[in-house]
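For this view, one protein chain was removed and the others were kept in their places.
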Amino acid sequence: MSNESCPATEVQAQRWNATLPASIFDKGAPGRRGLTFPRWDGQPVEAQLPKELCRAEGADLPSLSEPEVMRHFTQLSTLNHHIERGMYPLGSCTMKYNPRVNEQVVALSGLADLHPEQGPEDIQGLLEALDLLERSLCELTGFAACSLIPAAGAHGEYLGMLVIRAYHQSRGDEDRTEILIPDSAHGTNPASVVIAGLKPRTIKSRKDGRIDLDALRAAVSDKTAGIMITNPNTLGLFENDIQEVSRIIHEAGGRLYMDGANMNAIMGKTRPGDMGFDVVHLNIHKTLSTPHGGGGPGGGPICVAEDLEQFLPGPRIARQDDGTYTLEKVPGPDSTSIHSYFGNVGICLRALAYILRNGGNGLTRVSECAVLNANYLLAQLRDIMPVPFDTGCLHEFVASGSRWKEEFGVRTLDIGKRLLDHGLHAPTIYFPLIVDEAFMVEPTETEPKESLDCFVATMKSIYQEAQTNPELLTEAPHVTPVGRLDEAGAARNPDLRYLGPCNCG
Amino acid sequence: MSNESCPATEVQAQRWNATLPASIFDKGAPGRRGLTFPRWDGQPVEAQLPKELCRAEGADLPSLSEPEVMRHFTQLSTLNHHIERGMYPLGSCTMKYNPRVNEQVVALSGLADLHPEQGPEDIQGLLEALDLLERSLCELTGFAACSLIPAAGAHGEYLGMLVIRAYHQSRGDEDRTEILIPDSAHGTNPASVVIAGLKPRTIKSRKDGRIDLDALRAAVSDKTAGIMITNPNTLGLFENDIQEVSRIIHEAGGRLYMDGANMNAIMGKTRPGDMGFDVVHLNIHKTLSTPHGGGGPGGGPICVAEDLEQFLPGPRIARQDDGTYTLEKVPGPDSTSIHSYFGNVGICLRALAYILRNGGNGLTRVSECAVLNANYLLAQLRDIMPVPFDTGCLHEFVASGSRWKEEFGVRTLDIGKRLLDHGLHAPTIYFPLIVDEAFMVEPTETEPKESLDCFVATMKSIYQEAQTNPELLTEAPHVTPVGRLDEAGAARNPDLRYLGPCNCG
Amino acid sequence: MLEVIGTDSVDDLFAHLPAEVRLDRPLNLPDGLTEEEVRRYFLSVARKNHGQDELISFLGGGVYDAIVPAAIDPLVSRSEFLTAYTPYQPEVSQGTLQAIYEWQSYICRLTGLEVSNASMYDGATALSEAISVALASRRKKAVVLPETLNPRYRRVVCTSMKGEGITIIDAPVGADGTIDPQGLAAVITDEVGCVVIQNPNYLGLVEQVDAVGQVVKDSGAVLVAAVNPVSLSVLKTPAEYGAELAVGEAQPFGIKPSWGGPLLGFLACTDAHKRRIPGRVVGRTLDNRGQNGYVLTLQTREQHIRREKATSNICSNQGVNALRATVYLAMLGTEGLVELGESNLTRITALKETVRGIQGAALPFDGPVFNETVVRLDKSAQGFCTYARRHGMLAGIPLEGFAGCGGGDLLVAVTEKRTGAEIARFGELLKNYLESPTEEVTS
Partner (left out) sequence: MLEVIGTDSVDDLFAHLPAEVRLDRPLNLPDGLTEEEVRRYFLSVARKNHGQDELISFLGGGVYDAIVPAAIDPLVSRSEFLTAYTPYQPEVSQGTLQAIYEWQSYICRLTGLEVSNASMYDGATALSEAISVALASRRKKAVVLPETLNPRYRRVVCTSMKGEGITIIDAPVGADGTIDPQGLAAVITDEVGCVVIQNPNYLGLVEQVDAVGQVVKDSGAVLVAAVNPVSLSVLKTPAEYGAELAVGEAQPFGIKPSWGGPLLGFLACTDAHKRRIPGRVVGRTLDNRGQNGYVLTLQTREQHIRREKATSNICSNQGVNALRATVYLAMLGTEGLVELGESNLTRITALKETVRGIQGAALPFDGPVFNETVVRLDKSAQGFCTYARRHGMLAGIPLEGFAGCGGGDLLVAVTEKRTGAEIARFGELLKNYLESPTEEVTS
């Protein structure tokens, strides 16, 4: 006999059942404390601020003991899906398992306890490591220089745009302000362009999901500052004409930016620098493993071609002939300063640990396995859920639920919610926008075959349900800690901070 | 509105629902690995053992990747009740919350990485800390000397018995081999006496649950090696006649041993040394906070009267005049050696952290709150579940379910199982043996009033259920990951190691 | 698996990549290491550094050597929190969502404002985004920054304002080191849509917040407050002096400095701005079973919906650190927070007392401070830092060139962690340094 098991396979799915705790603001009681502070053990002093500078009332925070705090957050944690629970096939998110040694090394005394105002004399080891990371990322992407400062992918895009803008401005090309962006792009791309003071211009995709060269040729002009391309793109497809794209843009005087969020598909196989790009950002928290922590922190280093290095923000790490490291200020105005200090250093160190652990061959194998896993899933799901742009799947694919909608009246959203009932996480849905009822699956290389088989079997059983009992989907999820939430209501009457137990129900 | 809540209170109970994972021996696949070992980077060597010394086949262990290992054990963990989930009112077990700083400090480099063959020159800090702990335990118990070596309470009992035996032997009193033990004693007591080569002799308790002085007087003789008493005893009652007991035993030539498992009731209030005892062990993993880890490790240091110090095992920590510490061998035969090294040093350090954090006043307050909490529960449960020996509750009390059995046909076991359905843990049941349908409740001082109220409310609602729907109890638990288990079958046909998915069902 | 896919080798799966862009050699990176070797590498790296665990630190300027309670790591390293993605599927992400909602609530109670987002990269980016929100709300194109604004924040703000074509105007600072309200009023032209106040300012001084607030209010511009959140334990809340947005760096709430990242920016605002702020926001709502639950909300502000019309591009944020700060605040409660504030006040007062007694050292500004102060030396501040460092101390941040400060000016910070002995030692080293001939101490 076996206990509750994954439909059609022997892999066992975990059931959900947990309860939301009361708000922390309704817990505790006056006088309780989780943390007390050391008494002042020096000469007694009279420390008082003028009353008019002080807050009228103490901040009204709940008073809990340490066990109460532990229980509250422990209980909260049990309400989450997470990668150490099961598969997280969110397309574009590269939810791979993150080795625990990364967490161990960044917590070391001598790394975690460095103050950002400490200079090179105190941080020779750190600079050595960051320098090694910069050089490794350059090799991985085929570029000459790297800035580790961006604190996330979007931050890297922003810096990349600032660099391209600074490049044009340095040449007096003030009017080059247009950045071309395919319509399949991630939302951060156009947004980053705008906040960097440039103008996004959308390029429609071709029928096979790739860049339309004709549209591109028609769009370039002497206003073209550059193009921003995700490669493999958000459909999981490689831009086969990338060299031609590069020629067109460069001839028009623009520069090529690659959103490297999908680098997990191509490490050791092809490099942005070799494809003709001038700048790339890496989502190191995706490709190079950092646990996502429910939203961050991440890291978005950029690598650039040699002539763009001068526009990278300072300080820059430099290795001296005697093997020591210095931090060099960059000349000129700080037009590309984007962070108080040096970005998410701790995340960079995790990326370095990951690179060292895998080595060059290991990283190549990572991409091979990621692509293998995605193709394995695609081969088995294609029949029940077609992939509109089925022309060379790499690390992820975007299926469409439009047939399910037409035939069974269930939406991609419903399929995703039903997956939750089976102890799995839903793929990314409704992105990219150019696929109707998009269902974007990225298994990553760290899922064992058993997980993939479980996902397939579950999808097939949901496909049956959609035909025989579509309400199972449209009303899903059924066994999660909460059911479908009123998102429209949430946006209409925002309840964004705790004022008391909700009396809305 | 509120989500699932604790009956009759607003504290919310967590529901159970989780699934047992497949056996780890059915997971993984050949070629997968969680850990690889550094390649040998020295001169190549030929390392081979003669075949006849080698195992015929490699040990057949499953091959898992790190993510698979993490998922397996993470899933397992979700099946457990634990102190950071909710109350654990196990009588005699002192399931208090254990401050997280303890775990942090024992993991420090410079403590966790000490090899036991390292001598005093490398461990001055450690010896300083252990010496401070010995002295602190002596003050807490009112004794002259301490050995930190016993690795658990039972191990402390064993050492205590060896010490008492060695004392009598040193005086040529070879025939003093009888240790008197009240019938309410914990099972380890008589067992420890036996393995130390002594003979336990049971003393019946008085009607008020305490030692019967007459029975005691009748039992002592020139065979009496000593007496072993738990105080407060396993009924949670203080042995009020302890001084008289001491007089009787000492006059008969015996020594008094106290099982200090219940020290959480009396810290700063009264001390075994002052009561007339000669030896005590402390369950430091209970009273002085170490997480129980599903069974251990613990620590059972003993403190002894001055004339018994000479029988403690070596090495002994000694502070020199210059403030340094040495380890001194003990003279004479090692008749009290009980551990390879110095016992559970890491657990001792946790106890020290706890003592330092609380200080003398803090420890006294711990006992006060523990006793307050127990009395608060007793006051509210007495009506539905009487306490046969209701004569001065300290940190715990033993109620009896006999009325429930007679009137509703439900046993204490059933009440305990029903508590599990409510997200609570059951109290200790059927111990001590002298109470019919014993139900032994020890809330500890770290439970906030809200938890206690939740426990009371739940017990009252179960009391209702017992009257109206006793099957709810007798068939409980209903919502736990597994239901009642066939313990008789388990003992009859022991299945003690994995040979394949069970085909018994 | 290849059979199911219908291909012979993994290489085939990459065959459609144009040959000319294929990498025809292995990556030029070393071979992979075992876990133990990775650990050994980082241990060797860490040993070449000297951090605040080893040195006595008086460094501040936005990041502080604060106490990190032991409860945080075991909670935050639970894989349920650590390895979860952004809560896109709320039904299986209530843990993350409720925690963020509670973080937002804590920030609102600290700042007195009504809305908070889920986090920003750091204090500097939070400030530039807040200025953008403020200017957008007034449809204006100029912002006033105080001279005493953290120079690291100013740089980031400048980058961003340049992109958006915003003019930056300096607010004059008086001899006491704080904003001169009259002077401020004079520079708030019609173009100005936003005035920034930093409190305490980069010199550690508590601003005359009411006066500044009044001036800004009269001008019709939006007041944006950049605050050290620890100081909100005792100082006036941004809401009390009329700030419509408050931002800052919450690193001291349980986050190790890690050479400046990951940090934790926060951003709060009045209700009026809620549909303009950047970043994720969690709201409470009901599910189809009538239970309370939490969701990401107001998403129409965000880039994945609005793309180029989004108010910001931020996507990944500092989630883990927001959780750390939430646990930290939960450990403190009202009383703990006050005790924390008072601990800082006591120690900075003691430090000032110590400095006052030393020949050759002075306190150039005598206004109230919270946890940081300028010490003016008769000799080089940088020289003192070098000297102190040789004695195991990080003495502070030299201020030369900042807001009129000279080569003798040093920014010195304390936290609740500093002991009486450490502050006495600071005085001792300072005294020795000032008394010795220059050659001796710098050699």
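Letters A, B and C mark the chains as written, and numbering starts fresh at 1 in each.
In the analysis below, a contact is a pair of C-beta atoms (placed from the backbone, for glycine too) under 8 Å apart; a residue touches a chain by one contact, two chains touch by 3 or more.
All figures in this text were calculated on a predicted structure; none of them were measured in a lab.
Displayed chains that the missing chain touches over the full complex: A, B, C (touch as defined at the top). When you scan B:Pro182, B:Gly226, B:Pro291 or B:Pro388 for touch with the missing chain, the hit is B:Pro291. Per the touch definition above, the residue from B:Leu180, B:Ile347 or B:Leu473 contacting the chain not shown is B:Ile347. Remark: the residues of chain C touching the chain excluded from display are 35-36, 39, 43, 67, 69-70, 74, 77-79, 416-417.
Contact residues of chain A toward the unshown chain are 1-3, 35-39, 70, 74, 99-101, 103-104.
The criterion applied here is as follows: only the chains that are shown with their structure count from here on.
In whole angstrom, the spacing between the mean C-alpha positions of chain B and chain C is 46.
Annotation for chain B: residues 1-3, 70, 74, 99-100 touch two or more other chains.
Residues of chain C in contact with at least two other chains: 33-35, 37, 71, 73-74, 79, 290-292.
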